[in-house]
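Here the complex is missing one protein chain, while the rest keep their positions.
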Amino acid sequence: MTTLAHFQILASLLFAIGLFGAVTRRNAIIVLLSIEIMFNAANLSLVAFWRYSPHPEQLSGVMFAIFGIAISAAEAAVGLALVIVIYRYYKSIQVDEMRTLKG
Amino acid sequence: MEPTTHIPWIASRLWLIPLLPFLAGGVSALLPRRYRKLSAGLAIGAIGISTLLSFCALAESILRGLQPHAGQQWSAMQTHEVWHWLTEFTWFSYGTTSLKMGFVLDPLTAAMVIMVSFVSMLIFIYSLGYMDRDKNFTRFFTFLSLFAGAMLGLVVANNLLLFFACWELVGLASYLLIGFWYHRPSAAAAAKKAFLVTKLGDIGFFAGLLWLYHATGTLQFYTPDHTGALEQATALAGLPGIMGLSLAGTIALLIFCGAVGKSGQWPLHVWLPDAMEGPTPVSALIHAATMVAAGVFLVARTYPLFQASPQVLTLVAWIGAFTAVMAATIAVAQNDIKRILAYSTVSQLGYMVMGLGVGGMAAAMFHLLMHGFFKALLFLGAGSVIHGCHNEQDVFKMGGVKKHMPLTFWTYIVGTLALAGIFPLAGFWSKDEVLTAAFNWGSGWFHKGPFVLGCIGVFLTAFYMWRQVCLVFLGEYRGDKAKAGHKHVGHEEAETQHETVPGAPHESPTVMTVPLIVLAIFSAFMGFSGLPEHANLIHHFLNPEHAPHNVNWFVIATASALAFAGLGLGHLLYGLKPLAADEPDPLKAKLGKLREFCRDKWYWDEIYEATVVRFANIASVVVDFGDRLLDGATVGLGLLARGLSLINDKFDERAINRCFDGGCGSVRLMGRCFAALQDGRVQSYLRLVAVAAALLAFWFFLK
Partner (left out) sequence: MDTAFIILSLITVGGAVWAVTLRNLMHAVLSLVLFFFGIAGFFFYLNADFVGWVQILVYVGAVAILAIFAIMLTHNLTAEDEPEFFSLRWLTGLAVAGAVGAVLWFAIKNNTAMSQVAPVGVASNVADIGRKMMTDWVVPFEVVSLLLTAALIGSIVIAMEQISHRK
């Protein structure tokens, strides 16, 4: 039988994969998409917790996941708009080249 | 406090006092630049109402103090009882615990809040005249309101976290105001210096705050059921801390770090004189009513913790005494009218800290209150002189100002004598209280040391103040009359300057002289609230548990004699034969190298410069060899930077090299560490965050 631990391990694995992409890739679009992977991993974890919770009727995990999806959609919209603007400005979307805020 | 006691309305509405200036500041922040009158009106109106409310608070507190204590005969305010009026609210709750905040009205608050709001109000009114021509008038009043609001919030807070928040707001406002003329590089540098140096102390304060919360589970100073953090001080004294101190002592020491930074005690005093770069009303506000008083007030507020640890109190006393004398010697050799006053403030703060250290909390607070009045008076007087002398600040280019500015002169004399501690002005009584407390501290040279240093300080104080008065007000005007009016045209400060007829100094407008007169009256007569022995109202009010000291004629005689000696010597050197223009300082011949040592501020800046630069060199070598062990308080930060730079050095060698090689030579310690972290690449940040989160979580699980 599948236990809660299976879901949580899977979610952690997906989160780590997303993190790997976010810190490794140089293309801003892929970095954003990696962050979406991390969002999804978190949502999966939340829904799994809801499924195994002693009070499923409260729907907390589901609600969290829905709000998480809404927020990550907003993030993706703004993020990709920024990518387009950055492309126009730098003629490139390599995240390494965006370093104006160097200390 | 017995639960049946009626809580007066002001005690439950204490939050109005800081809120009003905050609101005024918020509204005028949104106003366009041209609404000058509205903005100033808002600021002054708000602080005016706050002053009224503070007065109500004081009146209620005095009435409460007058109530005869049960089972005890009524006698001149001697209730021998500590009491507070508390209001609490829950900030937020998590799980079963909640974070409470609150306000407290007790004698300490009542005495402090009236001084802060009243002096701030006078300074606000004075600023109307002083900042008259500044094009950022509206912004100035916004910042002033923020400053006063933060300070009042700090005074009424019954919670160390709320206190800390207001404390930091005071720091922010001081940064904004010291750097108000930010287009001058020196002002911008001074603002940065003030901010960073006080932050060094704040690190200690914050660590103390966290530790206190860890140890007691609350940050409320007092609670209705007597479980507040301060009310557990005795319990904390029984627990072990670090370096052989008790836990109470450790926390007190950490909190004292914050006070050292804010109140300009050695070794963190270096920012205070530089803070003179701000407009003069700001200097007055910082030096009298708000910023520096916060540090002393912090120690007074958390005094139970200090009382629980004699070792820390000893350290406090010695730091205070040393600062008092060191700053006084520096003040003797300064030429800038505001710098003399600045070092005088450092010195007087040393007295207060010394007073706290020797167990005279009421005496130190008394001196703080009195100092607030006469130092505000002196700064505003100095501002008036600067204003009248066309932004000249060098006392050797002044002289004979008495003829032109009689009002400023006479009020300045009152302030000077009060500061010097001449009978019967305010400074006489308060300094006498502090010295008596130091005298009674204990026997043996070690315990008499602060008293002796304090007496030397009295002499020096009288000397440098009279030197200043002679140089500024007596003799003939030494400034270049013909050019005086044109001198600063095009100068950065020109925007504050009145377009006056070139030449002789002139008296300041009424809006500036009236605050001077009011402050002079207070400086002259407020001292009578703290007569020695049983008539010592302030002492009974602030510290009813301990009886005040008896009159100590020895201390009074010594201090007065030394003060008169200082005045006399000052008059001998500078008063009898007024200096001519371009004549050198008579001290130069008499003291020689010693004077240079004092003039150059004991080379503290150079020492810090040298250590910081040397540290930078060592660090760069260390970085090059991959062995980055940072010492002292920066070990934690250093290790973090080291771990990160190891990773970065291997994988992103270019960025790290550029940061370290470019940074090491000149950038200071903090800047360098953070510059290394901030390479501008978002992915490095993400990497750092991830590794830090993993480490924290791992540590959490292992624990």
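Couple of notes before you dig in:
Letters A and B mark the chains as written, and numbering starts fresh at 1 in each.
Here is the rule we use: a contact is a pair of C-beta atoms (placed from the backbone, for glycine too) under 8 Å apart; a residue touches a chain by one contact, two chains touch by 3 or more.
These numbers come from a predicted model, not from an experiment.
Contacts to the hidden chain, counted on chain A, fall at residues 1-10, 12-21, 23-27, 29-30, 32-34, 36-37, 40, 43-44, 47-48, 50-52, 54, 56-59, 62-63, 65-67, 69-78, 80-85, 87-89, 93-94. Where chain B meets the chain that is not shown, the touching residues are 647, 650-652, 687, 690-691, 693-695, 697-698, 701.
Note that only the chains that are shown with their structure count from here on.
One inter-chain figure worth recording: chain A and chain B are separated by 48 Å, centre to centre, where each centre is the mean of the chain's CA atoms.
Within the complex formed with chain B, the chain A residues making contact are 19, 22-24, 31, 95-96, 98-103.
Partner chain A is touched in their complex by these residues of chain B: 659, 674-683, 686-687, 690.
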